[in-house]
Every structure is written in C-alpha cells, then in structure tokens.
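All protein chains of the complex are present and in place, except for one that has been dropped.
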Amino acid sequence: MSTKTHVATTINGEVTEFLCEPRQSLLEVLRDVLFLTGSKEGCNDGNCGACSVIVDGVLINSCCMLGVEAQNSSVFTVESLASEGDLHPLQKAFLEETGLQCGICTPGFLMSAKALLEKHPKPDEQQIRYWLASNLCRCTGYDKIVRSVMKAADVVAEDKA
Amino acid sequence: MHDFEYCVPDNLQEAVNLISIHRGAASLLAGGTDLILLMRASRKRPNLVIDIKKISELTRIELGHSELYLGAAVPCRRVYENQEVAKKLSGVVDSTKLIGGIQVQGRGTVGGNLCNASPSADTIPTLIAYGAKAHIVSAQKSRNVPVEEICLGPGKTSIEEDEILVNLTIPVPPRNSGAKFLRFTPRNEMDISVANAAAWVELDESGQAFKSARIAIGAVAPTPLFVESAGKVMLGQSVNDDVIREAANIAQDAATPITDMRGTAEHRNHLVKVLVTRAIKAAVQRARGENV
Partner (left out) sequence: MKNRENFSDKMRVVGTRPVRPDGLDKVTGRARFSDDFHLSNILYGKVLRSPHAHARIISIDTSKAEALPGVHAVVIGSDFPLIDHQMVSQGEAGLADMRDISDNCMAKDKVLYDGHALASVAADSPHIAEEAIKLIEVEYEPLLPLMDVCSAMAVDATPIHEHFIPGAFIAPSEEYSANASTIKMGQGDLKQGFTEADHIIEREFTTETIHQGYIESHITTVNYDINGQITIWTGTQGQFEVRDNLADVLDIPVGKIKVIPLEVGGAFGGKDRIYLEPVAALLSKKTGRPVKMSMRRDEVLRATGPSPGSYIRLKMGVKSDGTLTAADVHLAYEAGAYAGGPVFLPVISCTTRYNIPNIRINGFDVIVNKPKTRPYRAPGAPQAMFAVEQVIDELAQLLGIDPVDFRMKNLTKTGDRLLPGFPCQPIDTEMMLRTVKEHEHYNAPLDGPNRGRGLAYAMWFNLGGISSARISVNSDGTVQLSTASPDMSGTRMTLSMQAAEVLGIDVREISANVSDSESIGFSMPTVGSRTTFATGIVVCEVAEEVLLQMAARAAILWEIDPEQVLVSKGLFTNLSNSNQQMSFKELAGKMHETGGPITVHSTKTAPSFIPLIGAHLVDVEVDPETGKVEILRYTAFQDVGKAVHPDYVEGQMQGAAVQGIGMALNEELFYDSEGTLKNASLLDYRMPTALDLPMIDTVILESPNPAHPYGVRGCGEMSIIPPAAALANAIHNATGVRLNSMPMAPHKVCAALNQQ
C-alpha cells in the first residue's frame, strides 16, 4: 500500500500543496482533492478533451497525467480564466455566440482555445478546427464554438493593438 | 486502478539500477498517454512506476550534423516545434502532428510510441523509413538496434525487462531526399490508423531517378513492417507511375491485415497500395524541394 505523496505545485497562480495517491490522476486531484471541479471527466482516456488543462504552458489532458507528476509544476484550469470578476474574451464570446449548450465540454474547449490563441493569435477556421479536433462536443455541432473562438481572437487582437 | 509506488530518478544510472532490480514489476513513465490508460484498464499492473522525465539523456533533442538525437521521453510537441527538425525531417513532423490531438502531443513521446509497439503506431513506420536506430541501455550493456527490429508483436518489443530505451538516432537525410508519412482514418483526427505508410526516397541529381528508398507500412500486420523489397525494386529506376506501382504492389503483398472494429482486411489491403503510392509521390515532391 503506497503512502500518499506530498505534492507542491502552483495552481491558477496560487501556491498549492496537496496529498494524493500515485494512482490518482491530475484530473482526480483537481476535482476530488482540491475541489476545482471546472475540469470535467468525459472519457478518462484522452479521447474527448473535457479535462484539458495547461501544465507548464502546455495543453494536456489531465486524465492522462498523474497528480504526483505535477510536483513543482504550474497548472492552469478553467477557473483561472476570469480575473477579478471580468470574464476572459473567450468566455464572453462563448456566451454571446452561444458556443455552449449543456456546457460539460465548455471548460475543455476554453482551455484548448486559450492555448490556441496563445500560439496562433489569428487562426483561420481550419486552424481552429484542427486545434480543437481533440475536444468533443455532442450538443453544438461545433459551428458556434468555432465562431466563438474567431470572435474571441478578434477581441484579443484588438486589445493587444 | 491498482495501487503502486512512484519514483523520479534524476539520472540514468539510478533508473537503470531500479529497472535491474524490479524488472517486469516496474514500468517506465514518460508521457503516460499509453501507460496510464493501460493501468486503468488493468492491462498493466506494475508495483513501481518510474518517471523518466528528469533524466537528461532521455529529454534531450538535438539535431547534429549527421544525426538527430531524440531522447525517448521527448514529447511529440517538442519534435514538431523544433524548426530545424521540421526543416530536415518532415516525415517525422507528419507523424508527430497526427498522433491523437494537441493534448496528447503535449505529453506523448516518440520513444513511448515505439515501446508501446502497437501495430498501428503512427511514428514507427516513419522511424523505419528514415533508418532510425534505438539506443538501449541496461546495467550490463548498451546496444543500438534498427527500429525495424524492435517490435515483435502487438505490445511486445525486443527490449528486455531490465533495459531502457534511452534515445533514438535518426540519420540526417542527404540532399535530394524526402519522406512522407500518411495514414488512413475514418475521422480526420483522433482515430487509430486503419492503415499507414511511410516512404523515404533519395533521388539522383536530376531528380528523375530513385537512388535509394525505404518503405514501411503499419496497421496491416502484427507489427509495423519494413518492406525492404519494395524499396529495393525502386533503386536506379526512373521516377514514374509504373515503378511506384510496382513498389506499392510489393508492399501490399507483404501486408497481412485483419478485420476488426477499425477496418476490414479487404479495405486495409487496398489502402496499403493507395497509401504507399501517395506517400512515395509526396516524398518525391519533397525530395525535389516542393512544399507538400
């Protein structure tokens, strides 16, 4: 029987320590140990993207990473997007463009889209679709999700200009 | 998931020692995109998981004059984001960009893809086509093995229980050469290959004849296959449809596909020919300096 491991990380910019068993995934740690339930479980095997988070600047599926691997890492989840009551342009765009219906896949899409815009600030439709291909949505048919990302990209570009 | 211990050696010797002691009771963790799922499905139940991501020999990616050093724990993302690699080894970029989506590419490694030894692995045919070698180390010895000799069957490799794959070396291809990896999947992303193929060709100075060629196919046999004869039949021949067709036919003959939930034997058999043909043609275009 393994003992729980003490892990020190930074989560959403805050120094965070937790205890977890090695067999608990980062997703389980976020949801069940730290009660950051924004990241969702859809398949638990890396095929739907609902658990997408950004670790050390890289977009990953948190179900395919162990919690213990997060030692000394920096993790960003959907809970980091809004700051001081202001929604991130992606969050606003998803609301205004109806880029969500049931909302279960939305946190994963927001994190994937955030990673996309950080890498490609002016993506075209095909780039967006390629980048989001590993995030599944069953409600929207993706049309309004793509439009939401495009709108957010424009807003982010304008803000920077 | 079963209970296990976890450790993070910070040097290769420590990792080698651990694996000597624990052998089959330990598993190596790089990106985790295979191992964690196998453990979750109870298909692997190691007592000890050894995280190899802090070992410099396994995390280094370096394009030297004559070869690419690709540490076994380098994630796909770092491969295709490397500008130099992208320029010189476009076939490797094809493979690493196609695996499982952006999130999986952020963690999954080429080394792990090889060790997992899936018949439909998306990097192995490419490694074979490029003539890559695997550098494997144990407490007693180290050896360099052509990638085509690594996979023995689905999920099985010639890497011993007390050995670690440290890195791959891919020769920097000469001028007038090009490579392409292609696969067929029902969806445009996310799927396991129904069939895949990698072609590496070297053309003569005029760009009109094959000087050298290596063809590899996947998902159509218990392991990815190096179809040596397909490449050999192209040597010295003009670049034309007949020669390419002959090579594709040889590759098709080498395939022994099955019918499963991902495809029928007939369709896979047919696809080998289509994909090898398309891969050779694209490799030729790249060898001629075209951007495809």
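Think of it as A and B in the order they're written, each chain with its own count starting at 1.
The rule we apply is simple: contacts are C-beta pairs under 8 Å (C-beta built on N, C-alpha and C of every residue); 3 or more make two chains touch, one makes a residue touch a chain.
All values reported here derive from a predicted model rather than from experimental measurement.
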item: Given B:Glu84, B:Glu149 or B:Glu266, the one touching the chain that is not displayed; value: B:Glu266
item: Option from A:Ile11, A:Leu26, A:Leu100 or A:Val156 whose C-beta touches the chain left out; value: A:Leu100
item: Missing-chain contacts mapped onto subunit A; value: 21, 23-24, 31, 35-45, 47-48, 50, 77-79, 81-82, 87, 91, 94-98, 100-107, 110, 125, 128-130, 132-146
item: Missing-partner contacts on subunit B, residue numbers; value: 1-3, 42, 184, 186-192, 194, 260-264, 266-267, 270-271, 274
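Here, only the chains that are shown with their structure count from here on.
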item: Rounded Å distance, subunit A centre to subunit B centre (Cα mean); value: 29
item: Partner subunit B, residues of subunit A touching it in the complex; value: 1-2, 5, 21-23, 25, 44-47, 49, 52, 58-61, 63-66, 68-69, 71, 112, 115, 130-131, 133-134
item: Subunit A partner contacts - residues on subunit B that touch it in the complex; value: 1-6, 8, 29, 31-33, 36-37, 39-40, 49, 51, 53, 75, 77, 100-104, 106-107, 188-190
